[in-house]
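Only one structure is covered here, and it is reproduced in the block below.
Only one protein chain is missing; all other protein chains are in place.
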Amino acid sequence: MSKLMPLSEAIRKYVHDGDLVYAAGFTHLIPFAAGHEIIRQHKRNLVLARATPDLIYDQMVAAGCVRKVIFSYMGNPGVGSLRVMRAEIEAGRLEWEEYSHFSMISRLQAGASGLPFMPMNPTAAGDLERVNPNYRQVIDPFSGSPVVVVPPLKPDVAIVHVQRCDAEGNAQIWGIIGEQKEAAFAAERVIVTAEEIVDESIIRSDPNRTLIPAFIVDAVCHVPYCAHPSYTQGYYDRDNEFYLSWDEISKSRQKVQEYLDEWVFGVPDRSAYWEKLGPEVHRRLRVGERLSVPVNFGSY
Amino acid sequence: MSKLMPLSEAIRKYVHDGDLVYAAGFTHLIPFAAGHEIIRQHKRNLVLARATPDLIYDQMVAAGCVRKVIFSYMGNPGVGSLRVMRAEIEAGRLEWEEYSHFSMISRLQAGASGLPFMPMNPTAAGDLERVNPNYRQVIDPFSGSPVVVVPPLKPDVAIVHVQRCDAEGNAQIWGIIGEQKEAAFAAERVIVTAEEIVDESIIRSDPNRTLIPAFIVDAVCHVPYCAHPSYTQGYYDRDNEFYLSWDEISKSRQKVQEYLDEWVFGVPDRSAYWEKLGPEVHRRLRVGERLSVPVNFGSY
Amino acid sequence: MADYTSAELLTINAARLLRDGDVVFVGVGLPNLACNLARRTHAPNLVMIYEAGVIGAQPTRLPLSIGDPTLVSGAISVCSMYDIFALYLQRGNIDVGFLGGAQIDRYGNINATVIGDYLHPKVRLPGSGGSMEIAAWANRCYIITPHQKRRFPEKVDFRTSAGFLGHRREREAARLRGGGPQAVVTDIGILEPDESGELILSALHPGRTIDEAKENTGWDLRVSASLRFTDPPTETELNILRNELDPGRIYLRGGE
Partner (left out) sequence: MADYTSAELLTINAARLLRDGDVVFVGVGLPNLACNLARRTHAPNLVMIYEAGVIGAQPTRLPLSIGDPTLVSGAISVCSMYDIFALYLQRGNIDVGFLGGAQIDRYGNINATVIGDYLHPKVRLPGSGGSMEIAAWANRCYIITPHQKRRFPEKVDFRTSAGFLGHRREREAARLRGGGPQAVVTDIGILEPDESGELILSALHPGRTIDEAKENTGWDLRVSASLRFTDPPTETELNILRNELDPGRIYLRGGE
């Protein structure tokens, strides 16, 4: 049963004001197009969770969509700070809840596994555990020693960008696989955006690559270049220049507003956005071919 | 740095009397050749762990190598009982420690992750928890409800059969991936057997398929047909006829001994064993090609 | 009325319990046939999952084991054993699990571990495998079994997996994610739990009697006030089973 629909429809149907949203991806495959559509639809009071908020959450915060962020590293990777989020937090206008990478991802793992908590070994970095009541302790019944535990994270909706999936939503990812699988299984609703919608036979040719099965997916959206300025391995490069330029843009709220007006509100969808980027950017982000050596599953 | 060596040398160097051995594989890729070599080398007092002991542990028990088994399903999959193990347990001559599949695999997951325990949701099947003191409870500090936990399983040595790896031990598996990765990371020592030793460039063409990195591997052995009568996806079929015939053989200890004399002690290594199976078996187990559609990692 | 074997009767009645869109944890043998029959009749969107970690298999032959390579080639997805139990079963993504065992008791608890004492067993059975978790966490469980007195004791020798324990209240108190056994399909009829969780006779297959059911049950089997007869296997069902699914009659021949 095909779940294909435009991204705007998926966001309208499955992202509601006040939702806990997890837009997945560790540097790779960050679904910027979905974030922009959420901004265009003026969603409000969202709680945004991600290990690394990246620029997309900075933009959603700037657009006024967000009540609270849950994160473990609030930076512009390799560049510096996320200036909008940082300013909002320093000004007391944005709630936040903070983890280390492993405790953040352990929360997602617990959510995906249906577990009431995940244990972690002690880190002795007591200050984060002191300010965040979601860090608790249990006593290991085998050794008698204390163990740190964190509760499951169960997003209302996960948005996952993938290289290819079929119309039902069986989705394949390669390259950095971050926490896409865990986010999808942890969430109540799942929106999959894909660079390519392929025939089921392509998916079935390599079942080990299918990280997300269709039956947990609610919407499938064909959104080429969804991840820009993040990237899709094998499809286009990371736009490091934009990551650097955001550091400049985000120094001024007016420039941020101008950016949103031009690049989010000023375009109807991702394909217009990509066109607007122009041939020079397209050329800069193009990548050559480097194919995996096929494996034989055998006919049985 | 190449770790290539004959299987006999790997078993001699890395499997010691009294070791806790985990020969991995859920139906798929069971390293029979390694089990046979352990029998040939007269290892003693081993503790064998596997979710499904399969025929290979039945044979090792019959050969007198084993003090204890740790398992969650002691059957000949799809056929019936493992008659040798069952008779030894019924006669009080073999120690055992028993789990359900998920608690067995949770123990391995804890061992692989360096965790002191893994939690599981309650199953209310209290009898197994009563007879096995490795099932304990902790109180979930978030809900106040009891949670079942099991301790890590840390084999002295894991034996993992794979489709392809390089000479250092970077190993790729496809098809059913069971618990190979977890067994390798949980164990102190790792022996990898492979259908094919390939150039590092093949491995690097598809990093997502590499489940085991070389630096946790101690020995790499090139052992084509290592898994027979189990199978290697894409390389040869499962020998269901042998699984059925073992049900007959294992009704008689004399026939079991004759089997071991002929097929284990009677051959020097796996290549002789495979030759001895003969062209009709080879033909029966041959599989046609069904290749994965390659993916593009891109040149960056 | 068509002629059919006991195995065909069991399979067809099990298939009818499945709903379109169900995500099913499948075992080999009759459950596998029942799922494939349901897919070809009233439940085309049924998703078959094998505990070996295979989702959406398209086998071209009947698998002997749940880890057969024919389940993998052309499947939709393959994942690790930890993931299949954690992300799929424990997370609550499995609608239906099939269970079997040497003993099933009055409250649907199952023994697949030992006959007799655990430490000094008369018969050592294979053990839980995944059934401890399937029985606890699948939304609905179905049991397929021949109807024999020794298989239906008042109380199992060893509780490998949970039915309703001593009463439906007890299962609820244990906070198990799944709903427990919904039906036991036998060659005589179908047992279903009443409001207390006790298995009572809810249906008879054509030609079978209440007395037969009672005689072959180890406890005082009660009979549902709305006892019904199952519809006999249809030509369509039998044709699919015999001509498409098990033409070699590997599983369908037997009385079991």
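A, B and C are the chain letters, set down in written order, and residue numbers restart from 1 in every chain.
Criterion: contacts are C-beta pairs under 8 Å (C-beta built on N, C-alpha and C of every residue); 3 or more make two chains touch, one makes a residue touch a chain.
These figures come from a predicted structure and were not determined experimentally.
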Visible contact partners (per top-of-document touch definition) of the missing chain: A, B
Touch with the omitted chain, as defined above, among A:Leu4, A:Ile176, A:Ile197 or A:Val281: A:Ile176
Residue among B:Gly80, B:Pro146, B:Pro207 or B:Pro224 that touches the chain left out of view: B:Pro207
Of A:Gly18, A:Gly64 or A:Gly78, the one touching the omitted chain in the full complex: A:Gly78
Sites on chain A contacted by the missing partner chain, in the whole complex: 26-28, 51-52, 71-75, 77-79, 81-82, 86, 89-90, 92, 98-103, 105-106, 108-109, 120-128, 131, 145, 174-179, 181-182, 231, 233, 237-238, 240, 243-244, 287, 290
Touch residues of chain B, complete complex, unshown partner: 1, 112-115, 170, 181, 185, 200, 203-205, 207-208, 210-211, 213-216, 297-300
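One rule holds for everything that comes next: only the chains that are shown with their structure count from here on.
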Centrality ranking, top chain (CA atoms only): B
Chain A-chain C separation of Cα centroids, rounded to whole Å: 40
Residues of chain C touching at least two other chains: 54, 68-69, 72-74, 78, 86, 90, 137, 177
Touching two or more other chains - residues of chain B: 120-121, 145, 174-175, 177, 233, 237, 287, 290
